[in-house]
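A single protein chain has been omitted; all remaining protein chains appear in their positions.
Here is chain A:
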Amino acid sequence: MRTPLSVRLFQSLPRTGWLALAIFAAVAWIAIPAAHLLLPESSPFHVSAYTVTLLGKILCYAVVAVAMDLIWGYAGILSLGHGVFFALGGYAFGMYLMRQIGTDGSYGVALPDFMVFLDWKELPWFWIGSDSFLWALIMVVAVPGLLAFVFGWFAFRSRIKGVYFSIITQALTYATMLLFFRNETGFGGNNGFTDFKRILGYDITSPQMRLVLFGLSAALLMAVLILGRYLVTSKFGRVLAAIRDAESRVRFIGYQPTQYKLAIWTLSAVLCALAGALYVPQVGIINPSEMSPANSIEIAVWVAVGGRGTLIGGVIGAFIVNLAKSFFTVSFPDYWLFFLGFLFIGVTLFLPNGVVGLWRKLRGRRPAAPETETPAPAATTQGAKA
């Protein structure tokens, strides 16, 4: 007797969870748009364009953090190269946005400006179809998904795990960044893509488009949270947690950890890519520095700050760290790196379960969900045995 998927999805969240999501949806889809469009700028409740863009950006980061939590918190795979999937999704959608500029570029021709600058006469083959919105959506999912699948297949098949895997993913994003920095690669070199004009013919800078993108980011985050909660409470999620805690034992029982890890790894990469595709039109630029190892490792810190293996922790961490970043880079630019550095150290030393773990401890409650019964530190493999 199988319960229908919709029912299982519904059952994966407790009632308070659905309530929180409903409040979140009301704020993101009704309150903020109304405050942005209807209230005059003089009103204290007016939400400025800067704030909408900043929040939309952080929502995209939160999606990435949840995707990261899925693999790190539940499968014990720490990726230091998730920025590459995020950026590839952004680039795939950025190609469409570049084509939408049409003849409004500085040179007034159909080719993107940087190609005119390189003296190219026609689009390279991998740009074919990039003027179609549907094709762009397919590429956003397909390219990072395929890269993650191939990379993960090789890595998990040869049973690379723990720190080795982390360092290889870092090398992956570093190599891709170097590749994209070259002008000849055909993605705008170190300037990347920018100066977008329209999506589907609509002005990209209009307040309505800004709110649509913001709303879509919020929708994506909610969808990812529901999907994530469903996955980790399912049998699949329990096998993942078992792999995290004792991979060899899972293998001896008769499961194939490779398939489980590959599935969650590829899914996580695709979620990152979707977030990247929503991120690019909101911030209006994508360049190879998104793939720098530092950016990818920062994703891990969002999750660590929020609390691993909680899903919602990623969202909380992404908001805390990025709001702090906005605050510091404006007010105390010299101290941002100190803050971030001490945050890394402090969280790993004093808050092994992040903000969510601290909250649960203060409430004097044992973690309810099965996947958090094991304290996160024990989740990692023993490294000092070589």
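Methods note: a residue touches a chain if its C-beta (ideal position, glycine included) is under 8 Å from a C-beta of that chain, and two chains touch if they have at least 3 such contacts; residues count from 1.
Everything below uses one rule, namely that contacts and distances are computed from a predicted model.
Mind telling me which option in "Carbon-monoxide dehydrogenase medium subunit", "Urea ABC transporter permease subunit UrtB", "Natural resistance-associated macrophage protein" or "Outer membrane lipid asymmetry maintenance protein MlaD" is what UniProt lists for the chain we can't see?
For the chain missing from the view, the UniProt record says "Urea ABC transporter permease subunit UrtB".
Give the residue, chosen from A:P33, A:P112 or A:P293, that touches the chain omitted from the document.
A:P293
One chain isn't shown here. Among A:F154, A:Y202 or A:F327, which residue touches it?
A:F154
Per the definition of touch given earlier, which of A:L54, A:I168 or A:I320 contacts the omitted chain?
Residue touching the chain left out of view: A:I168.
In the complete assembly, which of A:L178, A:A223, A:I253 or A:L323 touches the absent chain?
The missing chain is touched by A:L178.
What chain A residues would touch the chain not displayed?
Its contact residues with the unshown chain are 78, 80, 154-155, 157-160, 162-164, 166-168, 170-172, 174-175, 178-179, 181-182, 246-249, 293-294, 297, 300-301, 304, 334-335, 337-338, 340-345, 347-349, 352, 377, 380-386.
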